[in-house]
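The other protein chains are all here in position, but one chain of the complex has been omitted.
Up next, chain A:
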Amino acid sequence: FVGFPPQVLVLYFAKSAELTGRKEEELPDVPTPISSGDLWRLLLRRHPRLSALQHHVVLAVRQQYVAVGDQVVTLADGDEVAVVPPLSGG
């Protein structure tokens, strides 16, 4: 049995939206499971200008923060992945 790789919705906020020129995009065929580091690198290949955020960015998968690194995430069709630059609320 082979499952279909999921289509994921990537959301770009603040500086990352300016660097990529978009607020969101559909990403088809995302490998799963995938490490957060590999997921970040996948986004970097699509949008090299995101490298300006290197070491100062986290991801949010299904509205849970995930540090960029070895943490493995499983993705399902329709899941949201957000690129989260340093916060400045309040």
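In this text, a residue touches a chain if its C-beta (ideal position, glycine included) is under 8 Å from a C-beta of that chain, and two chains touch if they have at least 3 such contacts; residues count from 1.
As a convention for this text, contacts and distances are computed from a predicted model.
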{"item": "Omitted chain (choose from \"Vacuolar protein sorting-associated protein 33A\", \"Molybdopterin synthase catalytic subunit\", \"Translation initiation factor eIF2B subunit delta\" or \"Dolichyl-phosphate-mannose--protein mannosyltransferase\") - UniProt protein name", "value": "\"Molybdopterin synthase catalytic subunit\""}
{"item": "Contacts of chain A with the absent chain, listed as residue ranges", "value": "11, 13-15, 55-58, 60, 63, 67, 82, 84-90"}
